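Every protein chain except one is present and positioned as in the full complex.
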Amino acid sequence: MPKSFRILVPFAWLLVILLSPQPVLAQEGTLRKIQESGAITLGHRESSLPFSYYGDNQQVIGYSHTLMLRVAGAIKAHLAMPDLQVKLMPVNSSNRITLVQNGTVDLECGSTTNNAERRKQVAFSNTIFIVGTRLLTHVSSGVRDFADLAGKTVVTTAGTTSERLLRRMNDEQRMAMNLISAKDHGESFMILTTGRAVAFMMDDALLFGERAKAKNPRDWIVTGTPLSQEAYGCMMRKDDLRFRALVNDTLARIMTSGEAERIYAQWFTSPIPPKGLNLHFPISDAMKKLFLEPNDLSFDQDEPRQTGAPTPLRATGYHWDWDILFSPTPGGGTYLHWLTTGLFWTVLLSVSAWLLALLLGIPLGIARASTRWPALRNTAMAYVELFRDIPLLVQLFLWYFVLPELLPGPWGEAVKGWRPEVQQFLAAWLCLATFTAARVAEQVRAALQAIPRGQKEAALALGLTSAQAYRWVLLPVAMRITLPPMTSEFLNVFKNSSVATTIGLLELSRQAQQLVDYTAQPYEAFIAVTLLYLLINLTVLFGMRRLEQGMRVPGLAQGGRE
Amino acid sequence: MSGLDFSSAFFAWPLLLEGAIVTAGITLTAMLAGLVWGTALAVARLSPVQPLAWLAALYVNLFRSVPLVMVILWFFLIVPEVLHGLFGRAVGDIRLASAMVAFALFEAAYYAEILRAGILSVPRGQMEAGLALGLTRGATMRGIILPQAFRNMLPLLLTQAVILFQDTSLVYVIGLADFFGMSYKIGDRDGTLPEMLILAGAVYFCIGLLISRLAARLQKRVSR
Partner (left out) sequence: MISIRNVSKRFGAFQVLDGCSAEIKRGEVVVVCGPSGSGKSTLIRCVNALEPIQAGEIVVDGVSLTDSATDLTRLRARVGMVFQHFELFGHMTIMDNLCLAQVKVHKRDRAEAEAKGMRLLERVGLADQATKYPAQLSGGQQQRVAIARALCMDPVCMLFDEPTSSLDPEMVGEVLEVMVELAREGMTMMVVTHEMGFARKVANRVIFMDQGAILEDAPSRTFFDRPGTERAARFLSRLLDH
């Protein structure tokens, strides 16, 4: 019991952190920070074509990126620091707001929609682009507008406004769509092109960009009446009027001087890297108007827009808000409900993967320790090495992305036709189970080899068959030896299940990131999820200790040794 | 899928090399720092000074019960902000630094457990013999117990190194381009993701196999 207590202590530790006076994020002003550190960090996207993405040789390029570099140039001039270092930092939809908030990134120009929720956490510059949210689909899919999506699988990128719109539409209009939230636009597009979704909903300009990446762009069309209009802005920290004014002035100058239109033409109506394709996305009236009269109008009506009237500059700290867990999500229910859903998936995935891992791993371990069948032993060894020496993450991607492509045509199609949660769950389940089986096999082998040879000989000498010797003597002993290492393997399964976050399964750590996207309250989300993992850990440890006590043999020390 | 196209890997080898350097950097830093810190933790856990043993146990248990993904995210998103608040220093691109710190602190917890077992595997008589020769506890630990513990645990330490090496691929979640992240990006850019994933898997497999065979051979030698 004292050991269990010891593990409880992290809770106390975390409480101390939570209750101690929080360090106030010194809002010394971005310009001063830049001046003092001699560097500015710009946040860019990795696959938001053509706004901000990697061209050839991993160079960041794009429409928004060009604008951002202009702004950085203006800052250089303003501060009279020709040697100012410009650092680039890739961000994604799920971490961009946090990174701006926590001071890692000073300015982010990519494809971030200016909306009310985000304005609570960060400030937006003048609008740099106006898009409509539409659909990308195969020409032959039959999907022409949002109404056609009922009952179909639709992909969108996690943490975007499209994701929220799509969820809300699905709930309100009972369209019975299956929604996949991919990690970034590139992944969303891959899910579309590999046939796992019929349509990809996103900002139209991005859809044109993804279409340009396709092997045959003419197979894909952007369609549907825009569900919403979105205004992209650059993000920076809140309440830093000096910095924001400098950014806005620079952007306005670029727009009114006609330079912005040239930059537009460069990225939207001319060939662009990496494949030299032309997006053919002519400038819209809304954009023309924006360039004439730069502004920071956003298109969500529920919040009075920022007028630019100076708000008093004040030191802002982090606003703790544990109530956020009990407040309603866009799709109904509370955020706490998201966490319990995450907990459910984590437990379901881990426990089922563990059972399969035992089922596979124990025979493999026996085969691995076999002295009589070299072929069997070598096969088991090949299995163990194969699954042990490839990172779990790579294995997961192979199961999820590559395997369906390698299956014979109709099979692959059938797999991709399943509900997305089913696909994600199956991939994660098989991946975790086969991976863990290799580890279980090693533990079983080690235990069997640790049993003195005489035990098997004694069993055989009594006339038991080899199988009976395993069943009644060797395995029961091995089981006791392996119990402690198996406990930690079992705990590893829970921890490893968090890797499933990368293919979009809504398990616990994915929920943490999604909670951050939606609420922009990273501390609460991460602390809550960490506590849940600790809770799982304690429960398993407690259960396994009970089991160990139940199996203890009088006169023997733990682990079955004399 | 008709035929796999590995040409993008061929043309992108400088980028892959860049990624491999990041992977190697994180692995080696975490291994060395983790080993030093882990040894300290293991000794502390076995220390007769109760609060010290207790704190070390707390550290080890805490890090061992949280998924690595969460630790990486903590050190990337949250810890810098706390430090920033405490010291008022600006932070730049901390992806690599935060990953190295996260891995080192995380691995230390695992190394500590291995080394603790290693220290316990050295017969108690060795410590008594050291003391009987007039050495201090610390000197006996350093000069007699730890070398034997390392020797006994070398195979396990190597196995853990393979796990660490593979786990570095998880820096993917903070957008750091290690070998895997770079392979993924190239595959994404050129539309050859399946090929690049297979390639990355094969490379990890070869290196992992190499080290774990070495570990198995050492295991045989140690247990002989």
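A and B label the chains in the order they appear, each numbered from 1.
The working rule: a residue touches a chain if its C-beta (ideal position, glycine included) is under 8 Å from a C-beta of that chain, and two chains touch if they have at least 3 such contacts.
It should be emphasised that the depicted structure is a prediction, and the values quoted were computed from it without experimental measurement.
Undergrad: When the whole complex is taken into account, which chains on show are touched by the absent chain?
TA: A
Undergrad: Using the touch definition up top, pick the residue from A:Pro374, A:Pro408, A:Gly463 or A:Gly550 that touches the left-out chain.
TA: The missing chain is touched by A:Gly463.
Undergrad: Given that one chain is not shown, which residue among A:Gly73, A:Gly142 or A:Pro476 touches it?
TA: A:Pro476
Undergrad: In the full complex, which bits of chain A touch the chain not displayed? Write them out.
TA: Against the missing chain, chain A presents residues 452, 454-455, 457-465, 468, 472-473, 476-477, 480, 553-556, 560, 562.
Rule of thumb we're sticking to: only the chains that are shown with their structure count from here on.
Undergrad: Over in the complex, which chain B residues touch chain A? Could you list them?
TA: Against chain A, the touching part of chain B is residues 1, 15, 54, 57-58, 61-62, 64-70, 73-74, 76-78, 80-82, 84-86, 88, 90-95, 162, 166-170, 172-175, 177, 180, 184-185, 188-191, 193-194, 197-198, 200-201, 204-205, 207-209, 212.
Undergrad: Which residues of chain A touch chain B in the complex?
TA: 6-7, 9-10, 13, 22-26, 28, 33, 36-37, 39, 41, 46-47, 54, 57-58, 87-92, 95, 98-99, 101-104, 186-187, 190, 213-215, 274, 317-318, 385-386, 388-395, 397-398, 401-402, 405-406, 488, 491, 494-499, 501-502, 509, 512-513, 516, 522-523, 526, 529-530, 533-534, 537-538
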